[in-house]
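What you see is the complex with one protein chain gone and the rest in place.
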Amino acid sequence: MAVVEVRQLEKSFKGKEAVKGLDFELQRGKVIALLGPNGAGKTTTLRMLSGLLKPTKGTIRFSETNENEDIRNHIGFLPQYPSFHSWMTGKEFLIYVGQLAHLSKDEAQERANELLEKVGIANAANQRIGKYSGGMKQRLGIAQAMIHQPQLLMLDEPVSSLDPIGRREVLQLMEELKEQTTILFSTHILGDAEEICDDLLLMHNGKILESGPIKELQIKHQTSLLEIIIEENPETYIDRLKAFESIEDCKLEKGKLLVAVNDMDKARTQILQAALQEKWPLIKFELRRTTLEEMFMKVVSG
Amino acid sequence: MQWMTIFKKELLGDWRSMKWIWVPLVFILLCIMDPLMTYFMPRILDSVGGMPEGAVIEFPEVPPTEAIMMSLTELSMFGSLLIAAITMSVIAGERKSGVAELILVKPVNYFSYITSKWAAKLFLIFISYSLGMLASWYYVDLLFGGLSAERFFGLFIFYFIWLIFTVTVAIFYNTIFKRPGIVLAASVGTYIALSILAQVFANRSPWFPNNISSHIRSLMASGEVSSDLWIAAGVTVGISIILLIASNFSLRKAELAE
């Protein structure tokens, strides 16, 4: 079931189109990565979803809300560079935004403690935010976005400004939060998307180029390729391999035989049988799947 | 309640930034400076000397009703500048720093957001102004002679209406501009433009907000609240309400992010 449906969403700034007609849905309970290079329009899209920017055209429909209900009751948002009142303590800030989200003072207090614990800054709860490090602010940012248990949590580049350890921890935190809410996060780092997302929206130049479950996309963009390394005179095997009808092409690259096949199962059986019977000095026989990275490069470069 | 939450947070912020200490002190200074100087300057000059023997210095007789007006003159010049300065970043600052991105993504009612901040600043200014004027009243009473409570509170209340207007103007610009410096410039520019307009049309527009001071001056002299003062006060309150409503629209229309 879709939490949000986006139709024909467009946004221009002073005549310059930043987002050019998006159509997508976010499925409940999933982690969705909005992946794209810098300047693709990711931040603009998230800001429109959170209500900070008004779409030039198009509609955003939250399935949970009634006609007149404030959608902000159901969303949590962490901007790329969150800023806080630096004179407040982390806990004060959480209680403040909690009350703004219509929690009672007691509820907000309880929820603040719970979240400070969860994001791992409980020991800094009573410190002024001005003294927090970048990583701590990022966690506080996630906590403030989660304070009212939103149905959709949106995070703009949540890990790209963090060091490897901080990045690891925030990804883990997102993994845990996934049980409670739908998460949409933007990133330009493929590894981050690959690591935790279920669904992927690939964005480039203000358009969604590909979308869907990441597993399906991987299969879709997979080129079937076999990598074979043979100990002696690999070049002599090229013609032998090309003779199989299941094999389209074969070439030698840096001592590796790269074999493009049209039927993986058949090619695998035929080659292995031949190798066994003819006693090929095999070192390596590998079925190579393209990674998301290759797909990303392929899609983005057209 | 959301309104109270923001109101209290504003008060706490002003406390932590020491506004609750320095703003009242500056208001007291502004209010008592002129009456004190007027009283002491000639006397100091006289006792320090430098005057030829036998020269008699005339101490101008200043009636208490005029002495207390000196406080208002100072407030009109520097008080409004101060008010614009402490109000300039109330909303614009949050938009500029990006805190507004976190706050306004929460289900915050824009009108509560604006009016609670407006009320919190007005509260700080009310307390500061009260302390300043009470101090001024004390000194005027001591140095220039008695001033009736009726006149004092007449002046006190009507002039506060003008202060409400100055805060509201600054709040309004907060919803239009994102940079506190520009909010300050626009607010001060508006006060100056209004006072020039008030002088140009002095006779034809007695209800102009800026004329409240001059109506108060005649209130001090006659002891009676003129109908012009009532009208000017009413108009000023009306414009302030309109400005608050306009602020609500302006903030709604504004894109809160780039």
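For reference, chains read A and B in written order, and residue numbers begin at 1 within each chain.
Just so we're on the same page, contacts are C-beta pairs under 8 Å (C-beta built on N, C-alpha and C of every residue); 3 or more make two chains touch, one makes a residue touch a chain.
By our rule, contacts and distances are computed from a predicted model.
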Protein that the absent chain corresponds to, by UniProt name, given "NADH-quinone oxidoreductase subunit H", "Cardiolipin synthase N-terminal domain-containing protein", "Carbohydrate ABC transporter membrane protein 2 (CUT1 family)" or "Stage V sporulation protein AC": "Cardiolipin synthase N-terminal domain-containing protein"
Contact with the hidden chain, among B:Ser97, B:Thr190 or B:Ser226, goes to B:Ser97
Sole residue of B:Ile6, B:Ile28 or B:Val183 that reaches the chain not shown, by the stated touch rule: B:Ile28
Out of B:Leu36, B:Leu194 or B:Val225, which touches the unshown chain? B:Leu36
For subunit B, residues touching the missing partner are 17-19, 21-22, 25-26, 28-29, 32-33, 36, 40, 43-44, 46-48, 82, 85-86, 89, 93, 97, 99, 135, 139, 142-143
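Everything that follows uses one rule, which is that only the chains that are shown with their structure count from here on.
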Inter-centroid spacing, subunit B versus subunit A (mean Cα positions, whole Å): 53
The answer for subunit A against subunit B in the complex is residues 47, 50-54, 70, 72-73, 75-77, 79, 81-85, 87-88, 96-97, 99-102, 141, 144, 148
List the residues on subunit B that touch subunit A in their complex, please. 2, 5-6, 9, 13, 16-17, 97-99, 101-108, 255-257
